[in-house]
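Single-structure report; data block below.
The complex appears here minus one protein chain, its other protein chains still in place.
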Amino acid sequence: MGKKIAKEVSIAIADAVAQCKVDVISAYPITPQTHIVEHLAELVNNGELDAEYIPVESEHAAMSACIGASAAGARTFTSTASQGLLLMYENLFIASALRLPIVMVIANRSISAPISIWNDHSDVMTIRDSGWIQTFAENGQEAVDLIYHAYKVAEKTLLPVAVNIDGFTLSHVIEPIELLDQDLVDKHIPPLRMKYKLDPKKPVSIGAIGIPEIYTEAKKAQDEALKASYKIIINAWRQFEKISGRKYQSVETYEMKDAEVALIIMGSLAETAMNAVDYLRRKGKKVGLIRFRLWRPFPLRDFIRSIGKVKALGVVDRAVSHCSTGGPVGIEVRSALYQSNKRPKVVNFIAGLSGRDVTKEDFIELFEKTYEALSKRPKVSYEIYGVKE
Amino acid sequence: MPKDQGLVSWKDLAPGMYILEPGNSVKFKTGDWRAYRPVLDKEKCIKCGMCYIFCPDLCYKKDEEGYFIVDLYYCKGCGICAANCPKGAITMVLEEA
Partner (left out) sequence: MRPELKKFKGFTLKKLPEYEGFAPGHRACQGCGTVLPLRLALKALGPNTIAVSATGCMEIISSPFPYTSWKIPWIHVAFENAASVASGIEAAIKILRKKGKIRSKQKINIVVFAGDGATFDIGLQFLSGALERGHDFIYICLDNEAYMNTGVQRSAATPYGAHTTTSPAGTLIKGQTTWKKNLMGIVVAHNIPYAATASPAYPTDLMNKVKKAALVNGPAFIHVFSPCPTGWGCKGEDSILLAKLAVETKVFPLYEVIDGKYIVKRITKPKPVEEYLKLQRRFRHLTAEQIEYIQKRVDEEYEKLIKLAECFAPED
């Protein structure tokens, strides 16, 4: 087993990417991802990482270069956030449909306007339909472990993977992190082998026109590939547990065994929420916490199983979907529940926008509001929590 | 059953809908687009190959005698060959109905 060393999470992520022997890094800076691409540039320029570093001129170019490099058979990496993610938007759909195993770290940050560099999930919630595998980290160790996982899964499924870390609250904090031993990384992530790629020895045409007579079939094929990736994702976590001792699941639960009321949250705020759960449990309240680690493909069965016998769920969104029937996670949770026989009451809060602190006390209040839903149906689909009237 | 269904089963598509057979457009006939057909007068032809060079549809191939012969399977009848033959050896003739 490796040693836990205090490292800034961004630096640790860059080190993990280097350990994965990435071939091409396509980098454009945007707060709060800059430390990742900066450290990678250092590693390359100091000869510690044998890779091509392309300092592109925009995020759209960053994803375009990744697509080109991946199609040519190289292991690629890029990172972005917020406006950058939105700028490369059209390429995200293309990368997934063209079945390219690109790995990207999104340092979640709110989107303009108003311009904001602080953390929430509005950026990643815009790419739910893109066909990317999407995972969420809650702390530095998870961020690094999800990188190893990302390359293994991406190259087995031939689908791009986005690893989400909270901007600043994860990317810029120093945590004790253990990197895997290099020989374990090499064994866990074999060299990239693509059957079809841009190679004059075996020419293929990539990106042909999807005429009406074939587009549906192409989308079905892509959809089935993302569906099939679920098994590969879970297996990769099982294999990882064997070499690292750390266990990962598609839906993580905390104190859910006999919970009557639970909150659902994603990302680093989960750890604060756990403190609230502990506090309320000491007071005798049967509360629990559910966190999505795997967001796409949506782990429907695992989620339904995870809620157990709860009577009320409070979904804590960190992004707004203006005037929809809930925040992004709220919408999906309600839709998932409707496809099952379970009918807990669902309340939806939107909290922690643009880095606004959500404290243990806030979570306790959110639990209380969820309890209220047991007797009184909420008047609104979603509530923006903590707003000054 | 819906009226429209795909060309091939989704299971038979290459991942990413890649086309695995390079240059397979040779199977597609564009020759039925044309209204005019180029006709070569071998007496005038000096085998310079300008028709071969200028054909956007790659219709010309050299035969054993060195004459460039048009492949009517693809020829769209644009007339570039006739217009650029230095000896006027090619005439565009109306295709019969």
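Letters A and B mark the chains as written, and numbering starts fresh at 1 in each.
FYI, a contact is a pair of C-beta atoms (placed from the backbone, for glycine too) under 8 Å apart; a residue touches a chain by one contact, two chains touch by 3 or more.
Keep in mind that this is a model prediction, so the values were computed, not measured.
Considering the full assembly, A:Gly73 is the residue among A:Pro29, A:Gly73, A:Gly355 or A:Pro378 that touches the omitted chain.
Annotation: of A:Ala41, A:Ala61 or A:Leu300, A:Ala61 touches the absent chain (contact as defined above).
Although one chain is not displayed, subunit B still touches it through residues 7-8, 17, 19, 21-30, 33-34, 48-50, 53-59, 71, 73-74, 76-80, 82-84, 92. By the touch criterion stated above, the residues of subunit A touching the omitted chain are 23-24, 26, 50-52, 54-58, 60-62, 64-74, 76, 90-91, 94, 98, 191, 197-211, 214.
We take it that only the chains that are shown with their structure count from here on.
Centre-to-centre separation between subunit A and subunit B, using Cα means, comes to 51 Å. Listed in rising order, the residues of subunit B touching subunit A in the complex are 4, 6-11, 13-20, 22. Of all residues in subunit A, those touching subunit B in their complex are 97-100, 158, 196, 203-206, 208, 210-214, 216-218, 220-221, 224-225.
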